[in-house]
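One chain of protein is taken out of this complex; the other chains stay put.
Which chain is which? They are A and B, in the order written, and residues in each are numbered from 1.
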Amino acid sequence: MFYLSMFFQYLSQYLKTRLQYRADVFVEFLSDLLSQAINLVFILVVFGHTDLLNGWNRDEIIFIYGFFLVPFAVFSAFFNIWDFNERYIVKGELDRILTRPIHSLFQIILERLELESLLGAITGLAVMFYAGSRLGIRIDWYDPILFIIFVIGGALVYGGVFIMLACISFWADARTSLMPMMYNISNYGRYPVNIYNKLIRFVLTWILPFAFVGVYPAAFFLDKEDWYWYSFLTPFIGVLFFILSIWLWNQGVKKYRGAGN
Amino acid sequence: MDKYIEMIRIRFLMMLAYRTDYYTGILIYSINIGAYYFLWNAIYGGKEQIEGLSVVQMTTYVAVSWMARAFYFNNLDREMAQEIMEGKVAIELIRPYNYLGMKTMQGLGEGIFRLFFFSTPGLIIVYFVFPIQFSWEPRVWGFFAISIVLSFLINTQLNLLTGITTFFLYNNAGLIRAKRVVIDLFSGLLLPISFFPGWAQSIMKFLPFQGISYTPSMIFTKGFSHQQAIAAIGQQLIWVIILILPIYVLWRVAKKQLIIQGG
Partner (left out) sequence: MENVIEVKKLRKEFKAYSSRAGLKGAFRDLFTRNYKIVPAVNDINITVKKGEMVGYIGENGAGKSTTIKMLTGILTPTSGEIIVNGMNPHKEREKFVQTIGVVFGQRSQLWWDIAVQESFRLLKKVYKVSDEDYEQHMQHVIRTLDIEPLLDKPVRKLSLGQRMRCELAAALIHNPPLLFLDEPTIGLDVLVKLKIREFLKEINEKYNTTILLTTHDLSDIEALCERVVMLDEGKVIYDGALRELKEKWGDQKELHFQFLKKVNIKTVQNVTSGLPVEWEVDEKDQTFIAILEDRDELISQVIAKVVAAFKIKDVKINETSTEEIIRKIYEKGAVEVG
């Protein structure tokens, strides 16, 4: 309860600051839109040369991409920790966090809210509806519920992986260039994982389970019955990775060396 | 000149100091190459050739363009933005060197480091893992060497330009990000320019981006004929020269603004 009320407290502060920098929010939104457009261009150009990607057609791939954008937007809004090392470790902001009576990770999430990223979910929904209508997908009563569950699961997968990456800073002198590179890898979960070989498929399913942010849950809505098992695994993997990441974080905080020594 | 060379050396040492970055970097680049290899295999399906490139050439293209990226890639724009916002640039301007030149040298130091400790071992590993074809003609390697130096210059110039815009925009994080995704696609890193529809290709001919990744990669995979290669290198060179102008102008204006506003 306390944590929920803290969330709203921080939220109202966040809104006040963002209103001061409206232009920034707009530019950020535009640059998000641009990168989404570019990813779509990639898919379109590729399908200019082929009709099927291991049995998946163009609209299905676009649908997966649209789905991916939604959990990704949720992730970006709440887990804006890609500069954790510079901001909190090198500059020693974590000192301040640790002298306050709220869980340290939760405080950082609250401080770094970036709710404008949620706009990406709208783009994602639009892309899904476009591709879905071309594919003639029917929407059943339970679809919206499962959609929400899958989106939360996917966002937790992302959150878990990136929190674990941030935790590296507690032990080693990693800089932030690691995180942007990881974004590249996370993109591969958007393609049907059966195009990859066993090793990469294994990595994308169990090690860096980005496939649970894109193709696995989306497969459910595309009626790919072979994949249902994976689709329904999505929330569990999400929760598992997230719990794991919090455990790792709690270990890491004990190893925190402080700044300026 | 000494001080610039010293700068390269310092950067080199800095890169060595961050070991975690180094290891994970190798891992991540390998995964990238692997993933694109399979993606392209799926795209080719059973086709022999797409746009004049065979599967093997395409695989080579992917591997080489990522390894070349390790050389030309740098975060100068983000570093500059940070230095400008924190007001450190004013101090840099007092120092007896050319700030932009110094930044370029830092980028070069990073690039040379990755070329030797990253791209070269990486390429050897990739060579054994994936079906890649290297040409052993010295002429191809010579052209490739010239071409990636020019890609480094073009990419760095674009980074400097983006960095300088921090003087005029309050927060250009969005612009920096946008520039990055645009370069990834239009430089030919993600897919060869020849795959784009004709009208898009003719537009891109008038943009500097393909000089960053497409040209060196096509030279290496022998996707270009001898004449095409020379023409492409010539085009890169022209872009290097053209880009000097906006950098010079913007930098002059920015410096003036810095003096008036006092940073």
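Here are some notes:
As a convention for this text, contacts are C-beta pairs under 8 Å (C-beta built on N, C-alpha and C of every residue); 3 or more make two chains touch, one makes a residue touch a chain.
Everything numeric here is computed off the predicted structure, so don't read it as measured data.
Screening A:13, A:133 or A:197 for touch with the missing chain picks out A:13.
Panel shows chain B; residues 9, 12-13, 16-17, 19, 22, 117 of it touch the chain omitted from the view. Contacts to the hidden chain, counted on chain A, fall at residues 2, 5-6, 9-10, 13, 16-17, 20, 92-96, 98-103, 254-258, 260-261.
Here is the rule we use: only the chains that are shown with their structure count from here on.
One finds 27 Å separating the Cα centroids of chain A and chain B.
Chain B contributes residues 17-21, 24-25, 28, 31-32, 34-35, 38-39, 41-45, 47, 50-51, 75, 170-171, 173-175, 177-178, 181-182, 184-185, 190-191, 195-197 to its touches with chain A in the complex.
Against chain B, in their complex, chain A makes its touches with residues 21, 23-24, 27-28, 30-31, 34-35, 38, 41-42, 45-46, 48-50, 52-54, 168, 172-175, 177-178, 181-182, 184-185, 188, 191, 195-197, 199-200, 203.
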